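Worksheet: the structure to be examined is printed underneath.
Removed from the display is one protein chain of the complex; every other protein chain stays in position.
Each chain gets a letter, A and B, in the order it is written, and its residues are counted from 1.
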Amino acid sequence: MSALKLHFESHPKLIRWGYILSIIGIIALVAGFSTEAFSADPEISSHFWGTLMYNSIFWTLVCNAVMFFICITTLAMAGFTQSFRRVAEAISTLVPIFGTIAFLVLIYQIISHNHHIYHWLDKDAVAHDPILKGKSGFLNPTFFVIWTFLAIGLWSFLGYRIRKISSEADQGPMSPEQGKAYIWKNTVNASLFIVWFALTVGSTIHWLWTMSIDPHWYSTMFSWYNFASTFVSGMSLIAIWVIFMKKNNYLELTNQEHIHDIGKFMFGFSIFWTYLWFSQFMLIWYANIPEETVYFYHRMHGPYKFFFYANLVINFVCPILILMKRKAKRNYNLMIFMSILIILGHWMDFYQEFMGSIQKSHANMGWLDFGVLCFFVGILLLGVNKALGKKPLIPVYHPFIKESVIHHV
Amino acid sequence: MHLKYESQLREPLVYGEKTYGQVTEDILKPIERKPSKLWYVGFFISSALLLFGVYSVYRDVTYGIGQWNLNKTVGWGWDITNFVWWVGIGHAGTLISAILLLFRQGWRTGVNRAAEAMTIFAVLCAGQFPVFHMGRVWMAFYTLPLPNTRGPLWPNFNSPLLWDVFAISTYLTVSLLFWYSGLIPDLATVRDRAKTKFTKLMYGIGSFGWSGSTKHWQRHESLCLVLAGLSTPLVLSVHTIVSFDFATSVIPGWHTTIFPPYFVAGAVFSGFAMVQSLMLVVRKVFGMEDYITIGHIEAMNKVIVLTGSIVGVAYLTELFMGWYSQNKYEGYTFWYSRANLFSPYGWSYWGMMACNVLSPQIFWFRSMRRNIFVTFFMSVIVNIGMWFERFVIIVTSLYRDYLPSSWSIYYSPSPWEIGFFVGTFGLFFTCFFMFSKYAPVIAVAEIKYILKTSGESFKNKITKIETEPLDKFVDEQKHAH
Partner (left out) sequence: MAIKKFVVGCFTDEKELFPAVKTIRKSGFKIHDVYTPYPVHGLDTALGLRETSLHTAGFIYALIGLCTAFGGIGWILTIDWPQNYGGKPHFALPAWIPIMFECTVLFSAVGMVLTFCYICQIGPLVKKHRFHLRATDDYFVMVIECTQQTNTHDLEGLLKSLGACETKTETVESGWWLGRYDLPAPSVASAVIALILITSLSACSNGDAGREQNRVYMPDMAYSRAVETYDDKEHITNKGIFYNAEPAKGSIARGSDIPFLIAKDTPGSTLNYLAAQKIINPITSLSSDDQEEAHRLYLVYCGICHGQKYDGNGPLYKDGSGPFPAKPATLVGDPKYDAMPEGQMFYSVTYGKNLMGSYASQLTTKQRWMVIKYIKMQQEAVSKPQTNTNSK
C-alpha cells in the first residue's frame, strides 16, 4: 500500500527564483518610481502608473479567474478537477494580495486626480464636455472607489470561504448524506461567487477600470472580451503549476488525462477569446462609425501595429495550430511552453489595451514593463509556494475524488 | 466519452433494474407498436396547421409580400422575428450533442437524440422565412455563388445576409449528418428486431448495413467526436451570424458588439426550453420516465437559469450602454422605445424582461427545478419571452428610425403573416410526430454505454468501493491496469 504524498515541502528553487524576480521587480519599481512617477511631464508619469495599473489588474484578474474555474466546475459537479484543485486554490490565494496592490494603485490615481489616465477626473473638462457630464453618474470618484473596494473585497472574501469549505474534505470520511450536504454547501457558495463575478468581471469592473481610460469610447462586448482573456490565462497558470507539481513527484492522482483536459480548456477558450475579439473588431470595422473606430484606428495603423497583430498570432494562431493535436496536450514540456506563451500573449493584450489608450502616440514596451512583470511573477512564486504547503495536496475525502482517479479521455 | 467511474452521490441516469435487452425493449416500444389515439390526434392537428401554413404561403407567393403588413420602416416584421426564433430553438440539439459531449456530461444521452431531431426540424422551419420573404422565391438560387452568364453576377460576399445563407445551410447539413450518423446503429437495432419484411427492408436501407463491428464502432466514435468538435464552433457561429444581420448595420439598438455571444446564449436558452417542453411530453406519452429522469430535467433547468442569467446580464449591459454612450439615438431606442412601458411597444420589452430574465430565476431553487409542472410552464414562458426578444429588437429599432417623417404607424401582422407562423408550427410538430413514431427517440446505444456506470441498479452495487479508503482504491486501480 502506497501512501499518497499530501504534504508539500517548500521548494528551494521556487523560493530562490521568487526572491530573484521580486528583487529585480523592486529595483525596476524603485527606478521607475524615482525617475518617472512624479515627473512634471504627464506622459512620463502616466507611463509609470499605467504600467503598474495594467500589471496589477491583469494578475488580480488572472488569479481571480482561477477561482472562477474552481467555482464553475463545482457548479457543473465536475469530478476530474478534484485531484488538482488544491493547486488552483493555492493560486487563488493571491487574489487579496494582488487585489490590494491594484486597489492602492487605482486609489492613488483618484486621490492624485490623475486625469491624464482617467480623463473624467478632470472637473473642468467634464463641465465643458456634455458627454462626460452625462456619464458622471457612473464615472465619478466616489462610485469608483466604493465599487473597486467591493469588487476586490468580495472576490477575496468569497474565495476565502470556498477554500475554507474545501478544507472540510480533509477531516474524515463522509457518509453519503454528509457527502451530499457537503456538495450542496460548495454549490451554494460557488454560485454566490459566480453571481458577484458576473456583476463585476462579467460587466462593470472592466468598464470602470479599463474602458473609462477612453471615456468617450464604448463597446458592450468589452467586459466579456477581457474575461475571456483572463480566463485563458488562468487555465494556463493552472497548467503550469500542475505540471510543475507533477515534475516534482507530487499529485500522484493527476496524470496526462487531466493535463489533456486542461489543455482542451486552453485550446477551446483561446478560440473563444478569438471569437469575441473578432466579433468586437469586425462589428466596429464594418459599421465604421467614427466614435467607435477611434479605439482601433491607432492600434491598427499607428505605433501599436506590432502588438495588434502579435496579439492575434500569439493568442489565436499558435494555440489553434499547436494545441489541436491530442499528443500536444499530453506533452508536459510543450504544455508548459504553450501556457507561458498564452499568459505572455494576454499580458501583452492588456499592455496594448491600457497603454494604447494612455499614451496613444508611441509604444515603448521596455525595462519597466518587464521589471514590473518580474515583480508580480516573483510574488506569485513565493505566494503559491507558501499556500501549497498549508494544506494537504489532495482532498482525500472529497466525494468525487475517486472519479478523478479513474479518468480517461 | 463518459466517466468510467461515477460517485454514488450522483443521481442515476437510468432508473430500474435494466438489462441491455430491457433498454432496447423500452425504447423501441413506440416503433414496434401501433401508435396511440393521442398520437393520431396530435398528428392530424399538426398536419392541419401545416396545411393552413401552406395556404398562407401560397397567398404570399401568388400575391406577393404585400400580403403582409410590413410597412415603410418596419420592413422586417414577424417573418424575421420568427426566423430568428426558430433558428434559436434549433441550437439546443447540437449544443447537447456536441458541447455536452466534449464536456462529458452523461445526462445528455437521455435527451440528445430527440433534441437533435428537434434542431433539424426547427432549422427547417426557420429557413422558410427568409426564403419566402424574398417574394420571388423562384429566384432564391441567386443567393448561391453559381458560375453564371449574367454578367458575371455574383452574390455580395460581404453581406451578412449572404453569410446567413451559408451559415444556415451548413448548420442544417452538419446537424443532419451528426444526427443521422448517431441514428444508424439504432436503426440497425430496429432492423434486426423487425417482424415484417417491409420494416426489415426500410430499416435495412436506413441503417446502411450497420453490423456493430468493433472497428466500425471505433471509427464511429472518432467521427462523432470530430463532428462534435466541428459543431461546437458551428453552433456558436450560426447565431453569431444571425446577430451580425443586425449588428453590422448602423441602426440604434442593433449595432452593439455584445450581440454575438448574447444571441448565442439566448438561442441555447430558448432551445433548451423547447427541449424541455417536448421531452416532458415524450416521457409521459411513451412512458420513458426511467430514461428521462427528474435528474435530466433538473440539469436542463440549470442550463436554462444559467443562460437566462447571461442573457439578463447582456440586456442590462445594453441598457446601460444606451445611457453610458450618451449617444442620443441609442438612448432614445433603449430608454424611450424599449424600456419605457408606456411607449407603443413598451409592453413587448417588459414582456421579454419578465419572461426571460425575471421568471427563470425561480430555477435557483432546487424544488422548482425538479417540479415537472413548473418546468413545463416555464419552458413555454421562456419561449414566449425569447420570441418577444426578437420582436423587440426588430420592431422597436425599426418603427422609428433616424428620419421622423418616415416613422411608421403601429405595425401588427396580417392573418397571412400569422398563418405562416402557425404553419411552421404544423411543420415542426408533423415532423416530430413522424420522428417519434419511426425512429428511437432516445439513443439506444448511448444509454447502453452509460448503463453500467450510471444505471440505478448498478450504482447500488458500488457501495463497497465508495467506502473504501482512497489509497487502497488507488492501489487496486494500479493493479487492474
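Miscellaneous remarks
Definition applied: a contact is a pair of C-beta atoms (placed from the backbone, for glycine too) under 8 Å apart; a residue touches a chain by one contact, two chains touch by 3 or more.
Since we're looking at a predicted model, the values are computed, not measured.
Among B:76, B:121 or B:244, the one in contact with the hidden chain is B:244.
Only one of B:234, B:355 or B:442 touches the absent chain when the whole complex is considered: B:234.
The missing chain, though absent from the display, is touched by one residue of B:37, B:195, B:215 or B:464; that residue is B:215.
Touching the chain that is not shown, out of B:307, B:414, B:436 or B:454: B:414 (per the contact rule at the top).
For subunit B, the residues touching the absent chain in the complete assembly are 4, 19-21, 23-24, 62-64, 66-67, 69, 71-72, 135-136, 138, 145, 151-154, 156-160, 162-163, 166-167, 170, 173-174, 177-178, 181, 184-185, 188-189, 191-193, 201, 204-206, 208-223, 225-227, 230-231, 233-234, 237, 240-241, 244, 409, 414, 444-446, 448-449, 452. Along subunit A, the points of touch with the absent chain fall at residues 278, 281-282, 285-286, 288, 324, 408.
Note that in this section only the chains that are shown with their structure count from here on.
Those residues of subunit B that touch subunit A in the shared complex are 3-10, 102-103, 105, 232-233, 236, 240, 244, 247-250, 255-261, 302, 309-310, 313-314, 316-318, 320-321, 323-327, 364, 465-467, 469-475, 477. Interface residues of subunit A facing subunit B in the complex, by the touch rule stated above, are 1-4, 75-77, 79, 130-131, 134-135, 138, 173, 176, 179-180, 183, 191, 198, 202-203, 207, 218-224, 252-253, 264, 268, 271, 275-276, 279-280, 282-284, 286-287, 289, 291, 394, 396-397, 399-403, 405-408.
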